[in-house]
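Note that this complex is displayed minus one protein chain, with the remaining chains in position.
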Amino acid sequence: MLDYLLSFLILTGAIFTFIGSLGLVRLKDFYTRLHGPTKATTLGVGCLLIASTVYFSTRDAGVSLHEILITLFLLITAPVSAHMLAKAALHIEIPSLAKIPENKVSEYKKTRSEVVKQAGRQEVNPSSTETVKPDV
Amino acid sequence: MLEIVILIALALVAAAVAMSFWRLLIGPSVPDRILALDTLYINTIAMLMLLGIHIGSALFFEAALLIALMGFIGTVALSKYLLRGDIIE
Partner (left out) sequence: MGRLLPHPLLTPILAIVWLLLTNSFDPGQIVMGLLLGWAIPLISIRFWPEKVYIYKPLTLLRYSFLLLFDIIMANFTVARLVLGNPDRIQPAFVVMPLDLTSDLAISLLANSITLTPGTLSAQLSLDRKYLLIHAFNETDTKALVAEIKNRYESPLKEIFEKC
């Protein structure tokens, strides 16, 4: 019974990890490629880590829960790194299949150059920089 | 049965590592390569956990935790570098 549960978890985890990387190869532009690894691998690695927890908890006497720490850590950090990558890609203007809202990108660039200019004048105050409102 | 399943899973994860490497090599832009590196970290964690079950040793946990930490910091630092041209401001 336990063997079946473990096999199911391990196979699911491995298949999702595989699909995440498959998305990395198959999809057409950077922003869609970003979806594959961040989503599929979190569940994939999550399943594998739960399998590892179950395996070591039942094999030895005591419970072994420390793999949960990695799962939690990945669940918190995967979106953050995806957000940073998307931001960086928008900043250096990676081409996209979808239309990028123009004012959104230029807004960031404008305020950034303003911040840099202000830093040159020794008066950094990014919170007061005016931002252009995008039309929604 | 568990042994065979682990071997199949290891093969799948190895294929995932190979595909991430492919993207790392051809990746047309720099963020693509960073993303491939990030995926490689996560695949490595999966592989370490599988190896841990296969060998029956809980020692791989620390390595996996360190890879998760360093992978996250590496990805953020590289994105920050692209964003600002500088990592520590």
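Chains: A and B, in written order; residue numbering restarts at 1 for each.
One rule holds for everything that comes next: a contact is a pair of C-beta atoms (placed from the backbone, for glycine too) under 8 Å apart; a residue touches a chain by one contact, two chains touch by 3 or more.
If you're wondering where the values come from, they're calculated on a predicted model, not measured in any experiment.
**Student:** Could you tell me which of A:L2, A:I76 or A:I92 touches the chain that is not displayed?
**Tutor:** With A:L2, A:I76 or A:I92 as choices, the missing chain is touched by A:I76.
**Student:** If you put the missing chain back, which residues of chain A would it touch?
**Tutor:** 16, 19, 22-23, 26-29, 31-32, 34-36, 38-40, 42-44, 62, 64-66, 68-69, 75-76, 78-80, 82-83, 86-87, 90, 96-101, 104, 107-108, 111, 126, 129, 131, 133-134, 136
Here is the rule we go by: only the chains that are shown with their structure count from here on.
**Student:** Round to the nearest whole Å and give the separation of the Cα centres of chain A and chain B.
**Tutor:** Taking the average C-alpha coordinate of chain A and of chain B, the gap between them is 13 Å.
**Student:** For chain B, which residues are in contact with chain A within the complex?
**Tutor:** Chain B residues touching chain A: 1-2, 5-6, 8-10, 12-13, 15-17, 19-20, 22-23, 29-32, 34-36, 38-39, 42-43, 45-46, 49-50, 52-53, 56, 58, 61, 64-65, 68-69, 72, 75-76, 79-80, 82-83.
**Student:** Of all residues in chain A, which touch chain B in the complex?
**Tutor:** These residues of chain A touch chain B: 3-4, 6-7, 10-11, 13-15, 17-18, 20-22, 24-25, 30, 33-34, 37, 41, 44-45, 48-49, 51-52, 55-56, 59, 64, 66-67, 69-70, 73-74, 77-78, 80-81, 84-85, 87-89, 91-92, 94.
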